[in-house]
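Some notes on the structure that comes next.
Shown here: the complex without one of its protein chains, the others still in place.
After this line comes chain A, so read on.
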Amino acid sequence: MSTDITSAQPSAALADPTPGTAPRGPRGGRGARRGAQGRRWPSALSVVVLIVLLGLIAGPVATVFFGAFQSKAPGMPNNGFSLDAIEKVYASTAYVKSLVGTLLMSLAVAALSVVVGAVAAWVLARTDVRWRGLLELGVIIPLFMSPFVGAVAWSMLAAPHSGMINVNLRWMLHTDRTFVNITSIPGLTFVLLLYYVPYAYLLVSAALKNVDPSLEEASYMNGRGVIATALKVTLPVVRPSLAAAFFFVAVLATGVFAVPQVLNFNSFSPLAVGVYRSMTVFPSNPPVGAAIGTLMFWFTLAGIYFYRRSIRNGQRYVTIGARGTRPRLVRLGWKKWPVMGAFGLYGLLATVLPYAALALMSLTPYSITDFRKMSLGLDNFVSVATTPDVVHSFENSLWLGVLVPTIAVVLGLAVAYVVVRERGRLGAVVDYVSTFPIAVPGIVFATGIVWLYVRTPMYATLTLLVIALVGVYMPHASRFATTGLMQIDRSLEEAGRMSGAGKFRVIRTVSFPLVRPSLLSAWILLFVFSMREVNETVVIAGPNSRPLSVLAWDYVQAGSLREAAVVGLVLTLVMLAGVLIARFVLRVRLDSSNL
């Protein structure tokens, strides 16, 4: 760093010779350089961060919008400006059903997830239910698993014709009824619900922990019982976080296409599936895919707007109590058994059953779901798991799992530093751009990435996957780093500056070690996310850069469920190993307090 930057740093603000000017206003951009009239200039760090973010995030999104106005995929010969795709998507009725269906579906999934997640959070935070740690683990664990693999498992379990539940109940009960049908609207809702409950749980649970316990105690003191207090005080106070969870899940559910595609869902065609099919299924029409992508984008953008607004409203209500009193725990009495039963049921449906089905499937030599005809053996599993395809994909997955979280976390820390510590106008822009990817459905983002890089040597390489996933997971990394950094008293860093250390030395020697716990949590979460990712990777990966998740996807598309089960299981085992190492070797806490 050049000397003029260091000399214009906080020391200048503190040694401000003008009397009467407050050296630090409430929005004072510390670490921001002052010009002649006291105007603050953005720091070099914030400029660099913004440029990187624009390249990673804004570039691909802009490309999608560009592509929607083309006659063919960008990068193809004989390509020109055309309004055909836009007309087809926006000005005809062809996609109305998809649009309405997608929206209703995501809103329903979001509402149900919030209800289930909020009830679970309340029970774990406010009642004397037993085995709290275990129950919480049961709720969070699906976050560390792949919804895509879960969908594969559920289609083995509950497909109308060949699903294990249907096939085996038929011969046991001597009927030919179909008991469960996972390809239906309730089926899809159910599978999505299983995997989105943890998000809602974490958001609500964090809010519940921030509520000053005396707000509830005051209600008890005024003669209201448990239920009245929960509904009249607790619920309104955490309402912003319920809204935040609702919009967050709704946005995620809008963008998911792997789950409906795997479940063979055909009641209507979700928009995300429409994008995928337009891009990859013959006769492909990439501009239409891009146009559908832009259509989804408006809705997810609205969702993110409301999400951010709810988060802001939530902060208004946060009133940290004067002392660390624990909230009064409601005695459940006999009711704790049904309550624990409900948690158990969730664990069974989200975790135990799917993985039991996967394990069973990967141990059989053929795709057979009838228990009477299965011949189980570990060599069936081993023979698939050791094929060159799987071994190669395994390698690719590991590279992704190491590189993506590492780069994203470093970048996230830089973003957080700019947003939390430097603030200013550029900080606000950085903040907004860094949360932007949540609003962009994965498949849409991936399309943009492919088109942006199609003419470069990076096309279809692992490098491109890393670039794409770093962009996609930036928001998570920066959110962790931001919360971590906000909890550190700024004077700890200022003391470093006063002792003569430059900005980067302070970040390296003070800020980083103190936020390390948050960053480790972020790292492990992103490790899991990048390992299991299919929404983007399936479009971007080339034949040599396929990670395990895409390989499993390809098996599902080819109809080889058994191979898909093996790969899904391998993937899950790798993620599990990563999480266990993080938990017990690196001592990362994986619970609602820091996820």
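Everything that follows uses one rule, which is that contacts are C-beta pairs under 8 Å (C-beta built on N, C-alpha and C of every residue); 3 or more make two chains touch, one makes a residue touch a chain; residues count from 1.
In the analysis below, contacts and distances are computed from a predicted model.
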item: Among "Benzoyl-CoA reductase", "Probable peptidoglycan glycosyltransferase FtsW", "ABC transporter ATP-binding protein" or "NADH-quinone oxidoreductase subunit N", the UniProt name of the subunit that does not appear here; value: "ABC transporter ATP-binding protein"
item: Residue touching the undisplayed chain, where the options are A:Leu137, A:Leu215 or A:Leu332; value: A:Leu215
item: Identified contact with the non-displayed chain, of A:Lys88, A:Arg132, A:Arg309 or A:Arg328; value: A:Arg328
item: Which residue of A:Gly55, A:Pro236, A:Gly341 or A:Gly377 touches the chain not shown here; value: A:Pro236
item: Residues in chain A touching the chain absent from view; value: 212, 214-215, 217-225, 232-233, 236-237, 239, 316-317, 319, 321-323, 325, 328
